[in-house]
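Note that one protein chain of the assembly has been removed; the remaining protein chains are unaltered in position.
For reference, chains read A, B and C in written order, and residue numbers begin at 1 within each chain.
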Amino acid sequence: MSLLVTGVYADRSRGTDMVSTHTVEGLIALRRDLHQHPEPAWREFYTTARIVEALRARDVDEIHYGPAVLEEAARMNVPDEEGIAEWYDRALSAGVDPELLEPMEGGYTGAIAVIERGEGPTVGLRVDIDALPITESDAEHHYPAAEGFRSKHDGYMHACGHDAHATFGVGVIDAVLASDFAGTLKVFFQPGEERIAGGKPMAESGHLDDVEYLLAVHVGLDHPTGEVVAGIDGFLAVRQFLAEFTGESSHAGAHPEQGANAVQALATAVQNLYAIPRHTDGATRVNAGIVGGGTATNIVPDESFVEGEVRGETTALADYTYERAERVLASAAEMHECDVAVETRGQAPSAESDDELVAVVAEVARESPGVTAVTERDELGGSEDATYLMRHVQDSGGDATYVGVGTDHPGGHHTSTFDVDEASIEIAVDVLAGAVLALSDRDV
Amino acid sequence: MSLLVTGVYADRSRGTDMVSTHTVEGLIALRRDLHQHPEPAWREFYTTARIVEALRARDVDEIHYGPAVLEEAARMNVPDEEGIAEWYDRALSAGVDPELLEPMEGGYTGAIAVIERGEGPTVGLRVDIDALPITESDAEHHYPAAEGFRSKHDGYMHACGHDAHATFGVGVIDAVLASDFAGTLKVFFQPGEERIAGGKPMAESGHLDDVEYLLAVHVGLDHPTGEVVAGIDGFLAVRQFLAEFTGESSHAGAHPEQGANAVQALATAVQNLYAIPRHTDGATRVNAGIVGGGTATNIVPDESFVEGEVRGETTALADYTYERAERVLASAAEMHECDVAVETRGQAPSAESDDELVAVVAEVARESPGVTAVTERDELGGSEDATYLMRHVQDSGGDATYVGVGTDHPGGHHTSTFDVDEASIEIAVDVLAGAVLALSDRDV
Amino acid sequence: MSLLVTGVYADRSRGTDMVSTHTVEGLIALRRDLHQHPEPAWREFYTTARIVEALRARDVDEIHYGPAVLEEAARMNVPDEEGIAEWYDRALSAGVDPELLEPMEGGYTGAIAVIERGEGPTVGLRVDIDALPITESDAEHHYPAAEGFRSKHDGYMHACGHDAHATFGVGVIDAVLASDFAGTLKVFFQPGEERIAGGKPMAESGHLDDVEYLLAVHVGLDHPTGEVVAGIDGFLAVRQFLAEFTGESSHAGAHPEQGANAVQALATAVQNLYAIPRHTDGATRVNAGIVGGGTATNIVPDESFVEGEVRGETTALADYTYERAERVLASAAEMHECDVAVETRGQAPSAESDDELVAVVAEVARESPGVTAVTERDELGGSEDATYLMRHVQDSGGDATYVGVGTDHPGGHHTSTFDVDEASIEIAVDVLAGAVLALSDRDV
Partner (left out) sequence: MSLLVTGVYADRSRGTDMVSTHTVEGLIALRRDLHQHPEPAWREFYTTARIVEALRARDVDEIHYGPAVLEEAARMNVPDEEGIAEWYDRALSAGVDPELLEPMEGGYTGAIAVIERGEGPTVGLRVDIDALPITESDAEHHYPAAEGFRSKHDGYMHACGHDAHATFGVGVIDAVLASDFAGTLKVFFQPGEERIAGGKPMAESGHLDDVEYLLAVHVGLDHPTGEVVAGIDGFLAVRQFLAEFTGESSHAGAHPEQGANAVQALATAVQNLYAIPRHTDGATRVNAGIVGGGTATNIVPDESFVEGEVRGETTALADYTYERAERVLASAAEMHECDVAVETRGQAPSAESDDELVAVVAEVARESPGVTAVTERDELGGSEDATYLMRHVQDSGGDATYVGVGTDHPGGHHTSTFDVDEASIEIAVDVLAGAVLALSDRDV
């Protein structure tokens, strides 16, 4: 039985002129609305506003958004004012209420909903909401294009399903509200996951401190519609950085000796970054993903940069690699009489899903309509900053799991033809809300 | 006595509605017009059109422009169609006659004027006409800004005096037409010097083949108004190149082994380019002036590039260094399973000024009004593709010299406050036309 | 009950004037004799001779040694004639019968003993016999020094227990001969393990072709006396290589450009070897262990070399890394106009111990006197060329396991104070011979 029974919700509906999301159809409409308005990290103004509106239309006890949901000191890779203002204006142009936007000024996106229903455990659900700098396909066979809800922001796209994730969050609230849930439910609509920049500040916001069980969720991951993975592991801890070298320019023909060559520093650094020793404790990774430098063919370059990352099978392995990387960058600068400024741009630890919680989710999933296969465990093999929230809960004695909800996706994640099979929305809501209820029962 | 006597020219004037350049005032007006319309290499549409108009307004025997003045195969670093079209349109918008522009379609800029006056030597004068991608100062103390003839093309500027050079060419024609010159004068208005891309195609166009004496000229070079250098040497031979590496991208976390890393190839190349062995025969130079590569922090980069250059005290030394550079680039690509495409973007040989011709210019200069100091020889220490034209003449048995005409320039060459003291225009015309006449007399 | 009951063997003793090894005391005497005569890879002349003498003193059906026990084409890292001759002479000086040595001329060390006792399975036991270039401690607390059987070859030492391994081989023969074993036992005394150079040629000699069960053994490995590991895994596949760069020398001051710099090639190679991409399938390793090059401070170096190695969690991973390494070496040579010759110096695949055989050994071990703890599985985390023999048997459908026999060793493996607790000799013989018998029973 699906928890999303139309009739149940209808009763609780308070009738607004906004898109109704109190039914499966409503959820699909919300997802398509968000899909048309993909927004990158720290600029999810439209998205957050739509979520807040949906929360206001429901019997939610607390709605938090703006600076209150993010630990200021932990925010990473925030764009400059201009970059933020552009998307703020786009949201306004798209018809968002200015009053709604105001608390988000400066890029404080994301929201938290709290439902309190008497004695019971505090259960959290984390969903992420940001999009990617990818141009969406306009091919006929691409469903959003065919159905008319393709991205309205050229060069940006929900190519990883976070539009669906946000919708799951709202759907679970509906389902829980319609149930006899006892306890507290907190839904975390997290910004900036694609830059692994938003997990840490939300994890450290204080709102996670009393969460006893945390569910995080991702759609797809090469599992078809109907498959559920109860506990995903194998997150590589990751740290992304921007290193900027500053030297001294000079004319390459007339005064080569007067330069402090930032491109030589860069080349030395790149060679040695990739050569950081492997570690016996497990896998590590290094990448110099984007590099650049110099101003003219005949000028000794006085500027260069590398945007790179390190990863590790464990957080300690990523830390080991990062420390080595810092040393390489500093020494390469020193060698060529340059300065280097290194800034962390994104970060996420590794994490494990807890057995107990995995078992609960698996059991619920096996009973859920539409679910055809349940896997207890799978490896991600990538990185994800839900791990910050998971570890925050685990470090306080709670349990966490990262749930995979299969969806038939024609293109791979992060490609221009990625899409979500909307049938998986109801499945996800059923499994997640079912798990919330099961945890509630279990505890009392 | 100045050769630019107003009365003399007036007689030859055929009265057009264009800016008259038949007087010193006319030359200054022409220079300011060109200064306001700075155009980069292969896009000197407005400039060439104005020159052709000026030539048509004079008793010039032949005017060549379009593909006829450039050896097709030798053109380097030609922008793509779009880049050319943009400036073509700007010229149209600035009021240039479309019929005049047509032969230049595709970026065939530059012009050659021929004056035939009976028996006598064939003397050439080479001036260059292109501008730089530099934003001109709008400070009050910057004369073009104060006088209202600052660049109309944002981001572009005549910051090396080629506006004055083109004017010298027209002025010398006026002066020679007003004289009893016997022989043939060819004035080469060469495009694309700043990219050292236009010298070779003009040198190989055929028009230089019968030139017995070639004068090239540059204004400024840290010499004040009134100083003349009769023969400049010490040109470093130069070759500029663009190397583009193409590899294979892959996810840096999930499949590092599947990539063919174009940034590693770049780093290896840069390290080894700078390490090309020095040469016992003289100075060499290498520079990796601009580099870039990669698409995302977490993707093994599949593309990178380096725009670099090599130089040598002699052409052989530049060739030696270039051959080594090619080997480095190819091997670095090979090492990382990448392809590399290397394209020459600009080139100029070294050259020497011939004693005999230097002596003629020096003698004329000493007698010229306004000239306060004459130096026989000076070193440039940079590169310049007038050397192609000089060597072409020398290889056929002729003589060439590169003349420096001082000018008080407030900012250095290639800076936003560079400017030419317009008093040096008359001096340059006097010295150059005087040398042309002296060569004519000498030969007969 | 120990299989090494003195009385039983005494009956079979045929009384020679050689050191008797037919008792535990005899085995210990043999071990000490070998310990005093440590010999490096392909130069185990004394060792092989002593083993052959011991075999001749027993009722062994076939004794093979010399070229017949090694596939010629697979021999790696064989020293030059002089290096071999030196140790050949040492063996003669130590009193070895010249007739016995003759078949080993050219470095054909190692031996194979065959015992045929009717119908039954063919069981193999592989032990290695070579020593290390380490100077043995002469400290009082170092037992071999205190007891007077310290190495007689300065700079060489049995620092990894292969003296004990050879003794195990002889002891197992004694025990099996004294038993009612039915089947064929082949004991492989393998040379050159420390250079991972002897495993492949013995594996491919043909003598392994009919082996159905193979036991390999190592003493110590940080397990104390009394502990047995029935199946060791986690061998890293390894390939060691020597790369020699040859360029062109020239005077570094007078003619730097005439050189082809083999040290620049080396440096480029080293930087890029360590930067070979990590692999998602598992651990890899790279090391440039020994490098050298050049002849004089003021000469552009025309020679250099690197002795290095790659490893992989699987043979495929080692192969992947080796292929990348070859490419790096070739391209680095090409870049600096050098030649490079790359030679494989040692090699071993990864391997797994088979469950069935592990179970047999574990069961026998649990019943063996002196054994206080049995572990079924452990990881080696290093490399070992017994894997060649193991895989050869496995590829023909047989089973193999690598057995660990604990010993209290004061210093670590490959250190100057390593030593074997001689009490572990009897334990090893009991477990190994017990397993041989169990396999015999099991099969019939």
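Criterion: a contact is a pair of C-beta atoms (placed from the backbone, for glycine too) under 8 Å apart; a residue touches a chain by one contact, two chains touch by 3 or more.
Not measured: the values here are computed from a predicted model.
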{"item": "Residue touching the undisplayed chain, where the options are A:V328, A:L357, A:V405 or A:V420", "value": "A:V328"}
{"item": "Full-complex contact with the absent chain, from C:Q271, C:T321, C:S424 or C:S440", "value": "C:Q271"}
{"item": "Identified contact with the non-displayed chain, of C:A68, C:A146, C:I290 or C:A341", "value": "C:I290"}
{"item": "Residue, one of A:G66, A:G110, A:G183 or A:G259, that touches the chain absent here", "value": "A:G259"}
{"item": "Absent chain, residues of subunit C that touch it", "value": "236, 238, 240, 251-254, 256, 261, 263-264, 266-268, 270-271, 274, 285, 287-301, 304, 307-309, 311, 345-346, 381-383"}
{"item": "For subunit B, residues in touch with the removed chain", "value": "271-272, 274-275, 277-278, 280, 283-286, 381"}
{"item": "Interface with the undisplayed chain - residues on subunit A", "value": "254-257, 259, 261, 264, 268, 271-272, 275, 277-281, 300, 320, 327-328, 330-332, 334-335, 337"}
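Going forward, only the chains that are shown with their structure count from here on.
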{"item": "Chain nearest the global centroid, as defined over all protein CA atoms shown", "value": "A"}
{"item": "Approximate Å spacing (C-alpha centroids) for the pair subunit B, subunit C", "value": "72"}
{"item": "Rounded Å distance, subunit A centre to subunit C centre (Cα mean)", "value": "52"}
{"item": "Shared-contact residues (touching 2 or more other chains) in subunit B", "value": "254, 256, 261, 264, 268, 271, 300"}
